[in-house]
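Apart from one protein chain that is not included, each protein chain of the complex appears where it belongs.
Every chain is named by a letter (A, B and C) in the order it is written, and numbering of its residues begins at 1.
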Amino acid sequence: MDISIRIGGEAGQGIQSISSIIARTFVRHDFYVFINQDFASRIRGGHNFDQVRISNAPVHAAADKIQILVALDKETTRRDIDCLADNGILLFDGDGIGFTSENPNHLSIPFAQIASEVGKSKIMINSVATGAAIALTDFELRQVLDCLQEQFQQKGPETVENNQKSATAGYDFVRQNLKEKPPFRVPPAKSVRQKMLLTGSQAIALGAMASGLKFYSGYPMSPATPIMEFISSQAATYNIILEQAEDEIAAINMVIGANFAGARAMTATSGGGFCLMVEALSLAGMTETPAVIVVAQRPGPSTGLPTRTEQGDLNFVMHAGHGDFPRAILAPGYPEQALCLMSKAFNLADKYQTPVIVLGDQHFNDAYFTVDELNLRDITIDRGHILTDQDLPTPQAYERYAPSESGISSRILPGHTKAVLYADSDEHTQEGHITESATVRNQMVRKRMQKLKGLRREIGPPEIYPSGEAELVLLGWGSTHGVIKEAVNKLNQNGIVAQMVHYSELFPFNPDHIAIAALTKAKIIAVENNYLGQFAEFFSKSTGLSVDQKILKYDGRPFTSHEIVEQVKDVI
Amino acid sequence: MDISIRIGGEAGQGIQSISSIIARTFVRHDFYVFINQDFASRIRGGHNFDQVRISNAPVHAAADKIQILVALDKETTRRDIDCLADNGILLFDGDGIGFTSENPNHLSIPFAQIASEVGKSKIMINSVATGAAIALTDFELRQVLDCLQEQFQQKGPETVENNQKSATAGYDFVRQNLKEKPPFRVPPAKSVRQKMLLTGSQAIALGAMASGLKFYSGYPMSPATPIMEFISSQAATYNIILEQAEDEIAAINMVIGANFAGARAMTATSGGGFCLMVEALSLAGMTETPAVIVVAQRPGPSTGLPTRTEQGDLNFVMHAGHGDFPRAILAPGYPEQALCLMSKAFNLADKYQTPVIVLGDQHFNDAYFTVDELNLRDITIDRGHILTDQDLPTPQAYERYAPSESGISSRILPGHTKAVLYADSDEHTQEGHITESATVRNQMVRKRMQKLKGLRREIGPPEIYPSGEAELVLLGWGSTHGVIKEAVNKLNQNGIVAQMVHYSELFPFNPDHIAIAALTKAKIIAVENNYLGQFAEFFSKSTGLSVDQKILKYDGRPFTSHEIVEQVKDVI
Amino acid sequence: MVTLEDFHSDDPIAWCPGCGNFSILKALKKALVDIQQPPNELIIVSGIGQAPKTPHYLRCNCFNGLHGRTLPVATGIKLANHKLTVLAQGGDGDGYGEGGNHFLHAMRRNINITYLVHNNQVYGLTKGQASPTSEYGFVTKTTPRGARNPAFNPLLLAIACDCSFVARGFAGEIEHLAALIKKGIQHKGFALIDILQPCVSFNRVNTFKWYSDRVYKIDVNSQYDAADRINAFEKAQEWGDKIPIGVFYRIQRPTLEDQIPAIAEKPLVAQQTDPAVFSELLETFK
Partner (left out) sequence: MVTLEDFHSDDPIAWCPGCGNFSILKALKKALVDIQQPPNELIIVSGIGQAPKTPHYLRCNCFNGLHGRTLPVATGIKLANHKLTVLAQGGDGDGYGEGGNHFLHAMRRNINITYLVHNNQVYGLTKGQASPTSEYGFVTKTTPRGARNPAFNPLLLAIACDCSFVARGFAGEIEHLAALIKKGIQHKGFALIDILQPCVSFNRVNTFKWYSDRVYKIDVNSQYDAADRINAFEKAQEWGDKIPIGVFYRIQRPTLEDQIPAIAEKPLVAQQTDPAVFSELLETFK
């Protein structure tokens, strides 16, 4: 089973209330759901859609064709009808949106009328539509009604009732008007309620909080804002301070301050906001202060397409900041990985006392994924070398930047009872005082850069799927994990022996993993959501292997596996 | 002839007044002088020196050994005495600085006493020392006195006289105490006064002004400040507006505004300030607004060594800014080139309507070079495609981002009588209005990136010196031009057939120039003032040629040719 | 004659129906027609947010730059071509959050720019976080327990910085607002017009009605002396049951452009450079 339902309409029409009820209902009955959110940078109007893909096997990408299109406005019928699969069905309110069609698969339903009459308010259109969409499957309505109950119970029994009645009416209307039995078969539902439905942003935020995040400062910027908002919603419960900063410069400097004082701290932003953090990135590198920064990418340059997706900032984050200093860059491909990588990000930052960047993007951050489990035991907390009051037996002169083989010096936190510490953005002596000495400078540069060696060893291997040998490798990183995997499956079904090599731990490049057979023998095709093929270039440079082809997309929209498969066929 | 005089002492002791009189005097008599400035980040105290190298052939780098050391403080005797050549002479005021020496080449002169007695003020120490140093050569004192006359004439005849008397007394003292005739021979001086003595910063500023700079905005930051200060000193004469901004973000945005309105505008900063400009760099890329930014590098990360030198920001400026957009990067190696490259920077910025970065560094910017001529005819002004009132015959709808094969659209300036223009940092239509269209997005990305093709063709070849074939190539860029050239000369004198390949036009890399025999056949050694060998990596990636060895220095000090030669010998 | 038609733009408006920005756009157009501003000689520089979309909805020159950076771009444009009428336009987050530093220093410079801040006391475009002008206790997704800081008062700040024209308008008073904008543009020097702008999507506290119930005009039939700084400072503290709108403070002091001899004759853009003139300067290095 693999059904996709797209709900299209204007911003403000409640697209998400439909998609989320449908998605939640299915997830609670042990299905896998993936929602891809496509919206314009405006609050009302414009053209937007949510595409809900439902399957009994894991799904991590949007489908190319949809089975059900719910059009909340006329624009949707114009723009999205081509996405319908051959047997796909369009649901719309003909009078409401002024659209008529002779096509028997185009079903007009008086959403507005039913909403007003049955649900006592036009707002109920969304529940009517939800019921109508469900009616096209043989899924039980009762399960949707339960979900509505839960969703609206805080708003009181009347709201619950109106929503349930509306959904039922929508459902009934469709069932009455269907000539045959519902076209889309759904396997029997299990009521186990084990799976979780969550966005990439939520996974990132959860990972951070469970890793001991105590302080978050940020400035709103799409698509990073939901991370801040989710943490904000939990801050009171989990004793986290969330401070909205006056700008991104303040945000990152606050984060550096908090980390310096010993509280795990992070910020999240998008490329434009990250630009403003670059000076402080270099500050963290020089003062050897941990800092975790999530960069949720969107299409640039500049303001670009603020609510859309791109993987265009890899080159930038890899080289951001003046002077050389160590950093690590991670880029999760799915929520379970986001959880682990956030834990890793904080551990690396603390252990190596240097900034760590986690790259997301609008597609990953805003998409809803279904996961079987998020294992909190995957989270370990390693604060690195911090000397407590007990570790220093007597009051003494402590050296913040004492030399060591690893390049890492033990930290103390301000407030230590036995010692004080000096941290400096100027080149400094072991004690942390400003120096002009060429000798000390050389030592300090080497000390800092030495940390790259350790960091490199921490970087895990790419994911190879399926294992074994292949003629063709699709090389990807970060958010394209799901869609490349799906493309690889399709290619293999088509008799093209393909393999995914997916990097989620990007920098510093760990050469231990290059020997992988897949990479050295196969034809390599990079798949990236950017114009230049930034990772491909980095990969080639780091491995000496050439990337044979690039499949690139930079129109602000995520790939579908179909697109990848077609383009692979074109280039091989 | 090749004499180096180092004047060492504390900040505030007037080191520069000595070096500049000596330098000017020699330059005015047709010698070549090079001054390397080495100073700490403080206003008084610390250890600093100026090293004045004088030759009758062009010199573009500091010498390894010095003939004359003028110690204005005791620290200088401790630190710098090892730099003296075998026959080198130390001049110092034994009582004044509390230093004694038995060495016959160490000459104590009562600078302070002479200054007070003859020059009527302790300030005259510098002139005494100047005279004393000159006395070690067979250069005529009169010529120094003339230079003092010119230097101090605004301050009145008494000041002139006191300085001249002090210099004479210093000169006489040395001559009387020299057992033999002056140890350093100087060829007969020509009084032609044709050569110019100027810093890299001054050459950059001159290049900008002569290229039609009308607006400068910046925020002080070493080593970029002298550019601003020099332009400031000329602003009233040449009708340039210089506005000191509240921060670097304001500076670059003002520059973008002024360029947008049609006035050639630039800013200059160092790495840390450039960090703050990165968001606007991307803005210039997206809105297709010309902008010229000079980044005078200093050792990072962060505040680093604020008054010292490094070439550590190449990777950063190459990839700075979110999203992909075209840019050019130039890095002059000597003043004549700085003049031409500033002209080129403005022309490329205007022609391709995109940002251009000029990389300097503390060494290049603060060093004084002697040039035979700066040819203003080397400066051409090409404003690119600007439609004047006459170019549009009737009032009409104008499209700022109209498509074209080159990716360049014609600009109009605001205030145009026939049309208005819309520029936007969001992805935009041809008209400049905000769009969400995938199709338009694709067109616009390609249009902007298309400009890289044209830019690439504009990038000139590296300088090959000497021409012909060689076994060994020293690969360099920017400020190391002079020192590498000198090292190559020395190597060739040592029987090692070496060649310099020097890049001053760095990005986008023009592959037309790779075929150069030197590059494909020889062993390549990169020489860079940074830790990673950033250019070497970029060069390898761009050419596919491997760099065999790297000679890197990152202690904040410039190379000497001696160092390079020794290290070359070590690695070949 | 400049008419409303001359300011017509075809770009479809992306604001929410009922948004206060529509009224501000109307008032702005009205003011421009009133002063007979030729669209070609007008440029609006805006930031990023809902308000900064405004210049697309007018026919005039537009530079829609970065969030928070309207004023430096506007300053660069004005200094390059001071014959242009330069407006800067943005939101409260844009101007008082991200752009706070430029705001301070633009006022100090007293550059002849009119700055319209659409103050909806919330971040609109990013879907409703607290802004610097959000009232104490204002609940949003980033301030679920209410904003912890008192609202930033831009007028007090402007008066403290000796901004030469300080006014507050209200989107619900179009005529009055148009008159303020007109005065602002006609004023020689930096003019701040903070405009109370209801956001129907994200600010359910400071609504059209909330503002309407409270605003009153200080400049009508009153003894109010806008040249008196102390008085202005006192007046600008009023906020609550009664909210004054009008010109709070207005003085004359030299503008930045007036003090620059380089452009006394003609603007920078009208000046050509002949590289040869620098040969004299080269001599000074010999």
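In this text, a contact is a pair of C-beta atoms (placed from the backbone, for glycine too) under 8 Å apart; a residue touches a chain by one contact, two chains touch by 3 or more.
From a predicted model like this one, the values you see are computed outputs, not experimental measurements.
Note on the chain not shown: across the whole complex it touches A, B, C.
Interface note: of C:Leu156, C:Val269 or C:Leu282, the residue touching the hidden chain in the full complex is C:Leu156. Contact with the omitted chain, checked across B:Arg44, B:Lys179 or B:Arg377, is made by B:Arg44.
Screening A:Phe92, A:Tyr171, A:Phe184 or A:Phe260 for touch with the missing chain picks out A:Phe260.
Contact with the omitted chain, checked across B:Tyr219, B:Phe260, B:Tyr401 or B:Phe509, is made by B:Tyr219. Those residues of chain C that touch the chain absent from the view are 98-101, 104-105, 108-110, 132, 148-150, 152-153, 156-157, 159-162, 229-230, 233-234, 237, 253, 256, 259-260.
Take chain A: the residues that touch the chain left off the picture are 27-28, 193-198, 202, 206, 209-215, 217, 234-241, 243, 245-247, 249-265, 279-280, 283, 287, 374, 376-377, 379, 381, 413-426, 431-434.
Panel shows chain B; residues 12, 40-46, 219-222, 225, 228-229, 232-233, 235-236, 242, 244, 246-247, 272, 302-303, 306 of it touch the chain omitted from the view.
In the analysis below, only the chains that are shown with their structure count from here on.
Across the two candidate interfaces, B-C and A-C, the one carrying more C-beta contacts is B-C. With each centre defined as the average position of its C-alpha atoms, the distance from chain A to chain B rounds to 45 Å.
With centres taken as mean Cα positions, chain C sits 41 Å from chain B. Taking the mean of the C-alpha atoms as each chain's centre, chain A and chain C sit 37 Å apart.
Among all residues of chain B, those that touch two or more other chains are 249, 279, 283, 287, 424-426, 434. Listed for chain C are residues 14, 48, 66, each touching two or more other chains.
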